[in-house]
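Note that one protein chain is taken out, while the other chains of the complex remain in position.
Then we have chain A:
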Amino acid sequence: MARMTMIEAVRSAMDVSMGRDEDVVVFGEDVGYFGGVFRCTQGLQAKYGKTRCFDAPISESGIVGTAIGMAAYGLKPCVEIQFADYMYPAYDQLTQEAARIRYRSNGDFTCPIVVRMPTGGGIFGGQTHSQSPEALFTHVCGLKVIVPSNPYDAKGLLISAIEDPDPVMFLEPKRLYNGPFDGHHERPVTPWSKHELGDVPEGHYSIPIGKAEIRRKGSTVTVIAYGTMVHVALAAVEETGIDAEVIDLRSLLPLDLETIVQSVTKTGRCVVVHEATLTSGFGGELVALVQEHCFYHLEAPVVRVTGWDTPYPHAQEWDYFPGPARVGRALTEAMEA
């Protein structure tokens, strides 16, 4: 066991995978010599050589497009999009190519690629470094979508993603890179070294894709969250004293519906939390599923806490970001309904 930040955990996952399988290659903007703007690939080029970890031109469609070609050849590319906000030029390659190659060719060709991208807000990144585009991926059949909330999961899930036979979008909440940020921006963040989920095995292990984790057991209301919002929700539960059950989805597609249904059936109340904008967000899908599967157990309308339906602002970041106060109010609303 070692204590790792989420950056170190992600790096370790790639390191372990590259060490075990010579077909794993890593590339993207600034990821080679420099090791990535968040340093997730630091040292990989020195260790594995520049044909297995290298810098790419600033062309997201080119990065994903070449990765698809490499996967068709038989490699397992794990590429980095520098910020999730930069993935749009690659969206055509992801939705119409990567996601459909197995299907349209009836398995003659496949596309085992991983596309890593730092996601979410909380770093004063403004409109172009704060977005949470997960719903744009969950709407695409053929992709898998993962959002880890801690170093242990990040490593185990990234290894699973690299070993997966299909294309996986791996969204890394950048505000969690160095610690379990709970939305209290006015306080210093606790480092991962002081958190039990910062305990990460140095070698190979994997976490199955499609399995949620209950972060806090509770009996009165279910909170469904992923990524940074898991820690925000835990803080809100602590501060309101409401005995909520907090589910960390970890994988959005495929989704662990069973865990959600079991919990909501038990609590009868549900709050869905994400950073992304409200309208047509992934929360809408979650609410619909809860309604379809738990309607006769519900004691109150399901509440959503999300980013506002506006572009992500710069100076007003903390009025936009759904922090623990807003999640706390939603919990109270669900309890009082």
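Basically, a contact is a pair of C-beta atoms (placed from the backbone, for glycine too) under 8 Å apart; a residue touches a chain by one contact, two chains touch by 3 or more; residues count from 1.
The working rule: contacts and distances are computed from a predicted model.
J.: Absent chain per UniProt: "NADH-quinone oxidoreductase subunit G", "2-oxoisovalerate dehydrogenase subunit alpha", "Molybdenum transport system permease" or "ABC transporter"?
T.: Missing chain, per its UniProt entry: "2-oxoisovalerate dehydrogenase subunit alpha".
J.: Using the definition of touch stated at the top, determine which of A:61, A:265 or A:332 touches the missing chain.
T.: A:61
J.: Among A:200, A:255, A:270 or A:294, which one is in touch with the chain left out?
T.: In the full complex, the listed residue that touches the missing chain is A:255.
J.: Looking at the full complex, which residue from A:92, A:202, A:299 or A:319 touches the chain that isn't shown here?
T.: A:92
J.: I need the residue numbers on chain A that touch the omitted chain, in ascending order.
T.: These residues of chain A touch the chain that is not shown: 25, 51-52, 56-57, 59, 61-62, 65-70, 72-75, 77, 89, 92-93, 96-97, 100-110, 141-142, 144, 165-166, 210, 253-255, 257.
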